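With one protein chain held back, the other chains of the complex are shown just where they sit.
Naming follows writing order (A, B and C), and every chain is counted from residue 1.
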Amino acid sequence: MRAPLDPELLCRRFGEVRRRSLALAGPLSDEDCTAQSMADASPVKWHLAHTTWFFETFILERHEAGFKPFHPAFRVLFNSYYNGIGAKHPRAQRGLVTRPGMALVRDYRLDVDARMLRLLDSRAGDAALAELVVLGLQHEQQHQELILTDVLHLLAQNPLYPAYDEARPAFPASAPALSWRGFDGGLADIGYAGGGFCFDNELPRHRQYLAPFELASRLVTNGDYLAFIEAGGYRDASLWLSEGWDQACAGTLEHPLYWRRDDSGQWREFTLHGEHALDLALPVTHVSLYEADAYARWAGARLPTEAEWEAAALSHGGSLLQMHGHCWQWTSSSYAPYPGYAPQPGALGEYNGKFMVNQYVLRGSSCATPDGHARASYRNFFPAGARWQFSGIRLAR
Amino acid sequence: MRAPLDPELLCRRFGEVRRRSLALAGPLSDEDCTAQSMADASPVKWHLAHTTWFFETFILERHEAGFKPFHPAFRVLFNSYYNGIGAKHPRAQRGLVTRPGMALVRDYRLDVDARMLRLLDSRAGDAALAELVVLGLQHEQQHQELILTDVLHLLAQNPLYPAYDEARPAFPASAPALSWRGFDGGLADIGYAGGGFCFDNELPRHRQYLAPFELASRLVTNGDYLAFIEAGGYRDASLWLSEGWDQACAGTLEHPLYWRRDDSGQWREFTLHGEHALDLALPVTHVSLYEADAYARWAGARLPTEAEWEAAALSHGGSLLQMHGHCWQWTSSSYAPYPGYAPQPGALGEYNGKFMVNQYVLRGSSCATPDGHARASYRNFFPAGARWQFSGIRLAR
Amino acid sequence: MRAPLDPELLCRRFGEVRRRSLALAGPLSDEDCTAQSMADASPVKWHLAHTTWFFETFILERHEAGFKPFHPAFRVLFNSYYNGIGAKHPRAQRGLVTRPGMALVRDYRLDVDARMLRLLDSRAGDAALAELVVLGLQHEQQHQELILTDVLHLLAQNPLYPAYDEARPAFPASAPALSWRGFDGGLADIGYAGGGFCFDNELPRHRQYLAPFELASRLVTNGDYLAFIEAGGYRDASLWLSEGWDQACAGTLEHPLYWRRDDSGQWREFTLHGEHALDLALPVTHVSLYEADAYARWAGARLPTEAEWEAAALSHGGSLLQMHGHCWQWTSSSYAPYPGYAPQPGALGEYNGKFMVNQYVLRGSSCATPDGHARASYRNFFPAGARWQFSGIRLAR
Partner (left out) sequence: MRAPLDPELLCRRFGEVRRRSLALAGPLSDEDCTAQSMADASPVKWHLAHTTWFFETFILERHEAGFKPFHPAFRVLFNSYYNGIGAKHPRAQRGLVTRPGMALVRDYRLDVDARMLRLLDSRAGDAALAELVVLGLQHEQQHQELILTDVLHLLAQNPLYPAYDEARPAFPASAPALSWRGFDGGLADIGYAGGGFCFDNELPRHRQYLAPFELASRLVTNGDYLAFIEAGGYRDASLWLSEGWDQACAGTLEHPLYWRRDDSGQWREFTLHGEHALDLALPVTHVSLYEADAYARWAGARLPTEAEWEAAALSHGGSLLQMHGHCWQWTSSSYAPYPGYAPQPGALGEYNGKFMVNQYVLRGSSCATPDGHARASYRNFFPAGARWQFSGIRLAR
């Protein structure tokens, strides 16, 4: 992570990010904000509290004179996974925390916000502090995306198909034609290079050798993917990684997560805007790595490596459509430390490093990613079977 | 079930029972009412809706002219287990139904109440209808008890130990001395005999032969049970049914459900009124049949059969303390149909009969049972391992 | 248990029973004898060793001068469930004990047999000892039945459908007509009354009041049961106990355990004599209590209680066909202690008592029961879902 912005800008940015989290909860009832639909997802209320806990624990507790916690139990209750901080509430039971209620969590946010702004005011020149604050804001933006993915998953369990937001944006009627962009091989420098913020997992910048490759100009669409289904893709073992095939045989993998065939045989998709007829022109999303890989094999292509994706994005990314803002794009790269990677000391070192096993990297960003949050070197990561994120497919060959 | 009350009384009774359910939710936030702490428990909101569904489905749908459902999805959503009605929402996912919210469920209750009262007014002389209404009210009273047991279980998962009701009633400082009441054996008539309401599982009244027996004059107290713990009761295999011993060895059975030893080694108990130092004079509660049986064996006694309990209650119940209003009392009787038992035809026949396997009968009533709901012939039933009900121990020998 | 036979007879009986266990293993390879098909079943080798362990531990260890164990590790390895004896090898891992091999287990049997016979010779007048020996022999006979049920289950997992014994006995071509035998109600004395051996769970003899009832003259046949299947019995929720219906919905309960419909739609049954076309005249067997209960309800009848079965067997059992030697008959009675029941002190007290919860009583005896082992008061017991025993259906009403 690098040094950030000037003090005033930092305070303004702090307020913007913090307010946006609350705004995301705007269309939701307190009940919506409390439920947890599965162990991998968290209640909105928990996200709102945990991001606040992050500032309170990693900044106020260390830097505020006469620090007193807002509530003594919150230190454990809203710790996500930082063993360096101590005990934590069991992840799968976050939905049972009906108290504190949303009202108290809102108070918690306001209290911490006020104390943070006072602290920032009194330590205007402190670059290390500013760096921590920026990390906290980036952290909160990650949770802003999770708020949307987790709410979508929760609402999808509801037989009434409730919408998070009834107003559905207009989409183009057709997808652009898919073409291929070629890239020369050779040595490429991979990892964050600019002077702004990045996460530690984007560093150190290092060299990789790439063979020549091509990348698809756009994402795979719902229409493309429907052709795969209709061609029997889910029933052809030769297309699948063994683990994915086991899921297909068990009947738990038959189509993207939020697709459903209605009584008349028409495909529908549940979205943040309710359930609608499947839009064939939109990028397919909510697929696992297994599905992405099987689709690619069926299409005579493959998934890109994360280095290919990044090198392509930097070299002539302009001709590649939908690199950002639609859905995260599965790569074939397992999530691993870059050569020379070292997490920072202390509990914050747990932010990324300890998850570098049995996960796969997704590149780009999605419709749920806050503006300005992602970049070409950004590494998102999830287990190969995860489908509740906005995860899609870009082909390579 | 027998014919009930006069029309006006029925309407008044209807209002009282229905209002009491809402009153029970009074101290709770909407968030509290939405969460489900385990598959065996249900959200308060679900109880409020399901009891309303019962009237709408079994009475209005059949008897209301021009019946239209309050919401077409509720028929499935709030069906508990009536296969005769059709599909039902998966039990373990009741906590994910954040919509309808509490506000809409309150509207649902008011709407059904108004329609019910109109129907009752128009069909004042209809004994069959009145009988159905009484069944619905008795059903709702059963759920009133479950509202309290389920909320207690939910709050017990919360590390903040929140109270349902801070105001703790005064309790006597000491328990009465335990003595034994003898009963002659012989033929006893078992099952409901009066002219009022009873559930179908209390019938037919039939004859059983009982050997002479004695019943303890009062319930086992927390203090009695603590002596069992301190004597190593949970570590002595010879006291336990095999299934219970397996749980004890696995470390999942060490003390009554809501007991906890604090850092200073003092026993505390979580209750609807928050967590307090263990009150030794109160009846022990929230124990499984395994624990009740092991305690009885340790004490040189046994659990009563349900016929013994009922015969004693009817013959000179007056000298037996705490038969009602403290906690349900495990019997050694498995829940089985009485000789000649036949459930009523149709979906309402599923009320009791289909659960008559692998459950054990509890007699009496608890502090959570609505006034006037229970009687000597009342048969409550739960699996041998259940502990979240107000279940305690009365010894026999 | 009561005092047994004269010394010489006891020795002869000892030899007969012990040899029969080995004879049962005769058609099996060492490999067959080692495998364990599920946690509920045990390898034949384990049965042969455990029954030997019973004599070594409960008799030789206590009564043999200068006792030395055959192998020091066997005390733990072949302990089934006696906590009073100490540690035991995990039940689900019995199939992994490839050493000792069958050869050593045979040596173990011969060694213990020789020592037992020497002991019996030297203590010819010792009634207490003789009683223990008889218990050990009865215990071994129970395991002889389990050897057959467990081997059948093991072979049924094998896609080659191997037979335990190719020679199939001749069966009658048709079943006798089913008629009903009536029994007067009144007080009946239940429990073992003779001067011979019985298990402790058959005592104390005690009085029960029975309402008048009728019992079917014969068992339900495969043909009867097939009619139930063809009438949609497995798809009609109104016939089932709730737990059974859950299994039927999950697709794990569709027909008796060893039935299979072949590619041409014909029903076949796997037996100890290999797989054959379903014989409609034979009693249906390998059904759970859930299936027995659903069938009875469909047939307009019910299952008998164990007291009814016993009273009928004793009053005019002669007119009731197939009471013994075909299959065990599910009753609606949960396995519970008789009034006044007390297990014997020490580890042998674990023989029966600690299993008296969540199991149901079966009466009669099966084709796998050793001759002379069962009697009218005999109480077999298994969980309601168990199907790998020779369990069938006799109707009552």
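In the analysis below, a residue touches a chain if its C-beta (ideal position, glycine included) is under 8 Å from a C-beta of that chain, and two chains touch if they have at least 3 such contacts.
Just so it is clear, the model here is predicted, and its values are computed rather than measured.
Although one chain is omitted from the display, it touches the following shown chains in the full assembly: A, C. Residue C:N158 is the one among C:S122, C:N158, C:S174 or C:Q266 that touches the chain missing from this view. Among the residues C:L77, C:L129, C:L146 or C:L210, only C:L77 touches the chain that is left out of the figure. The chain not displayed touches chain A at residues 81, 83-84, 187, 206-209, 211, 237-238, 240-245, 289-290, 293, 332-334, 336-337, 339-340, 349-350, 354-358, 384. Within chain C, the residues in touch with the undisplayed chain are 29-35, 37, 45, 73, 76-77, 89, 93, 95-102, 154-155, 157-160, 162.
The rule is simple: only the chains that are shown with their structure count from here on.
Per-chain Cα centroids separate chain A from chain B by 45 Å. Separating the CA-averaged centres of chain A and chain C is a span of 58 Å. With touch defined as above, chain A holds no residue shared between interfaces to two or more other chains.
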